[in-house]
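Every protein chain except one is present and positioned as in the full complex.
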Amino acid sequence: RADLAAYCVMLGDDALVFAQRLSEWCSNAPELEEDVALANIALDLLGQARMSLTRAGEVDPAVRPAAAPVHVPDEDALAYFRDERAFRNVRMVEQERGDFAETIARLLLFSCWRLALFERLTTSGDPVLAAIAAKGLKELAYHRDHAARWTVRLGDGTEFSRERMRAGLDRVWPFLAELFTAHPVEARLAEAGVAVDPGSLRPVVDDVLDQVLAAAGLDRPEVAPLPAVAGLAGRHGVHTEPMGYLLAEMQHVARSHPQAVW
Amino acid sequence: RADLAAYCVMLGDDALVFAQRLSEWCSNAPELEEDVALANIALDLLGQARMSLTRAGEVDPAVRPAAAPVHVPDEDALAYFRDERAFRNVRMVEQERGDFAETIARLLLFSCWRLALFERLTTSGDPVLAAIAAKGLKELAYHRDHAARWTVRLGDGTEFSRERMRAGLDRVWPFLAELFTAHPVEARLAEAGVAVDPGSLRPVVDDVLDQVLAAAGLDRPEVAPLPAVAGLAGRHGVHTEPMGYLLAEMQHVARSHPQAVW
Amino acid sequence: EDLERRFQRTVDAEQRIEPRDWMPEAYRRTLVRQIAQHAHSEIIGMQPEGNWITRAPSLRRKAILLAKVQDEAGHGLYLYAAAETLGVDREDLTRKLVEGRQKYSSIFNYPTLTFADVGVIGWLVDGAAICNQVPLCRTSYGPYARAMIRICKEESFHQRQGYELLMTMMRGTPEQRAMVQDAVDRWWWPALMMFGPPDEASTNTERSMRWRIKRHTNDELRQKFVDMTVPQAEKLGVTLPDPELRWNPERGHHDFGQPDWDEFWRVVKGDGPCNARRLAHRRRAHEEGAWVREAAAAHARKRAATGRPALSVTARTEGAA
Partner (left out) sequence: EDLERRFQRTVDAEQRIEPRDWMPEAYRRTLVRQIAQHAHSEIIGMQPEGNWITRAPSLRRKAILLAKVQDEAGHGLYLYAAAETLGVDREDLTRKLVEGRQKYSSIFNYPTLTFADVGVIGWLVDGAAICNQVPLCRTSYGPYARAMIRICKEESFHQRQGYELLMTMMRGTPEQRAMVQDAVDRWWWPALMMFGPPDEASTNTERSMRWRIKRHTNDELRQKFVDMTVPQAEKLGVTLPDPELRWNPERGHHDFGQPDWDEFWRVVKGDGPCNARRLAHRRRAHEEGAWVREAAAAHARKRAATGRPALSVTARTEGAA
């Protein structure tokens, strides 16, 4: 049960942290339609995060951080009262938002991967996880489609946009390998038919990415994966430096008024 | 005594918040000498802030925010456990750092004003305030000199730098009028010979600014002062939107571990 | 002349003017100005509330706030579309906005200082907007009226959510209650200003009413808002910061004080606490997005020229692995 709770936290943190970054676009997007679309995607992910974190708390109350006041629901206890080292998201989602092309590149990689993951999770041995995954499929298909279309538009738009798109892919690609690296918890739960071994998703994701890049007339970036720190990365709570600033902003009000109700 | 404490908080917050913004330059300055210089200035202001906030706590223990754990010294209780609405700094110092020219413009206006203020405060009826002011004189003279020299270099450097310097002054100038607007606490304490009526500093500051601008070959910007909100501005704790983000970053670790000792 | 009479007859009969109908040039211009200003207000209005999305103190509130700000972008889209039926285009209106040549509601030139501001904006600002907008659902110009119907429905939802946030906060800590009262103190007068200057200073009211663009005077709407808000404030447990506010049994309405109209005019003229910030933000977003819009247009042209279909990635994913 501790494993399942930890796994729910991983899935929840990926969505929560990426939703936080995407919501930074609100009122900053290149056109109003895109303000709406990015907010929508952020909302979908936020919803997925809330369900996963709530599930984590249900499965194993010990995941609640000691610092969280008792009246705070599990999802908020986990989101607002954990320190950076206890967050389990992959490092890709915590990076500064960058320009629009970089955001699209990140969304493309992330949603291809998460969609492939959720397709497999619909048959998870944990019925709640399976339900969360089933509900997320349509959302993630839309995210992937949105990112893919923009990748093509920017890749096959102007000279300038092509350059930006290429640079955006270059910046995001080093974080791809981590998505396919199994944490021991994932490995154990995959064995038990509850989680998915992320390594097994690589061919599917690669195939979709190749299709999109081909349509956009872009090459697969040749950049090295971002190394872990002595083998430890996001899933172990070893993050990159932008993460701390993200959490400071996200948690400040909640931490400043721990007894408050919102 | 409540007035004196409030006044010390005002002086302390001006220095604290500006030091926080200036320290953002660390490792980002245009040359190493400037990394050293801006860090030095930030350190001077941080020192002034610590003395003023400590003095505030001495004079009237009621200024300590209720949220601060008892073991935290007054200076940290005030810096880390107050909400935005309780900060009393002028709005000039909380603005995003902007480019180098904008920072120099802000430093020029702020240090001209604060130096003029501290010169008068050396004869304050509060001996501690007078001592803080006396100690600060040399520091502030250096800050002003540094800013003035850069204003001249940028104003009389390249066409590009001249434009940036002009734009920087335009962005900072709207915040100048607030420096000369007396809060009731300042007015009462000035009456009592403890504080300075900031309105009386205007001619001195104007004179110095005119000298510097003349040497830089720049005109005084013609921009309207930034209005208060129904008469309330920084000295009343009515700030601008960048302030909340500054505090989130500054206070997050301290607020996350209220019982910790550092 | 004849056209003009027929137009006025249609309007008087409470029928809608549609885009293909003849309309007086001044009617068209008034509508363009009003709808554009309304659309701009939705877009600029994203900023003060958007300021709290990343810092919202619970995930539920974060989702509500993000959805609300997203709705505002959506409202902007409906309204720009309505304006476009009058022969202007969005790009042009946006340019006029970022160059400061068209206005938006002055309320958004005040800063949001605490999370309570999010609730108070929902309660008071959306509340005032609804008072202004409900009659617009029956305004004489069809596309505008239809846009307003959708918008009003969502706005009252937002208003309820704002009020509910404040209710929750008032049941919280003393600090939270103080936060709510402080936000009410700062937003009350600007909310009253949202109905525009007093009737005797309002120049266009009469003609707009004849054209059924407007149906109530500024002061009528302001009175309605005050009467509606006072009991809500009581239920909430906050004090509205107006010493002159009291029930007048003879009038059957509340008497209340006047906002600072000098401040109102200053803010309208561009001299408010956040005018410069709001416009600079919008301008920056617009300029930073230019290359993206150009790329999308260039790609659309290429696709049209070659007859290529849009990308569809359905392929092996579902079946694979």
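Think of it as A, B and C in the order they're written, each chain with its own count starting at 1.
We adopt the following convention: contacts are C-beta pairs under 8 Å (C-beta built on N, C-alpha and C of every residue); 3 or more make two chains touch, one makes a residue touch a chain.
Remember, predicted model here, so these are calculated numbers, not experimental data.
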Quiz item: For the unseen chain, which displayed partners does it touch in the full complex?
Solution: A, B
Quiz item: Out of B:42, B:67 or B:109, which is the one that touches the chain we can't see?
Solution: B:42
Quiz item: Which residue, A:69, A:199, A:244 or A:258, contacts the hidden chain when the whole complex is considered?
Solution: A:244
Self-check item: Candidates B:154, B:176 or B:218 - the one touching the absent chain
Solution: B:154
Quiz item: When the complex is taken as a whole, what residues of chain B touch the one chain not shown?
Solution: 16, 20, 23-24, 26-36, 39-40, 42-43, 46-47, 49-50, 53, 73, 75-76, 79-80, 99-100, 115-116, 119-120, 144-145, 148-149, 152-154, 156-158, 160-161, 164, 200-201, 203-204, 207-208, 211-212, 215, 249-250, 252-254, 257, 259-262
Practice problem: Pick out the residues on chain A that sit against the missing chain. | Solution: 83-85, 174, 224, 226-230, 238-241, 244, 248
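One rule holds in what follows: only the chains that are shown with their structure count from here on.
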Quiz item: Centre of all protein Cα atoms: which chain's centre is nearest to it?
Solution: C
Quiz item: Relative to chain C, which chain has the most distant C-alpha mean position?
Solution: B
Quiz prompt | Chain pair, A-C or B-C, that carries the greater number of C-beta contacts | solution = A-C
Quiz item: Taking each chain's centre as its mean C-alpha position, how far apart are chain A and chain B in Å?
Solution: 40
Quiz item: Just how far, in Å, is the C-alpha centre of chain C from the one of chain A?
Solution: 33
Quiz item: Centre to centre, by mean C-alpha position, how many angstrom separate chain B and chain C?
Solution: 37
Quiz prompt | Set of chain A residues in contact with two or more other chains | solution = 249, 252-253
Exercise. Give the residues of chain C that touch two or more other chains, as numbers and ranges in rising order.
Key: 55, 175
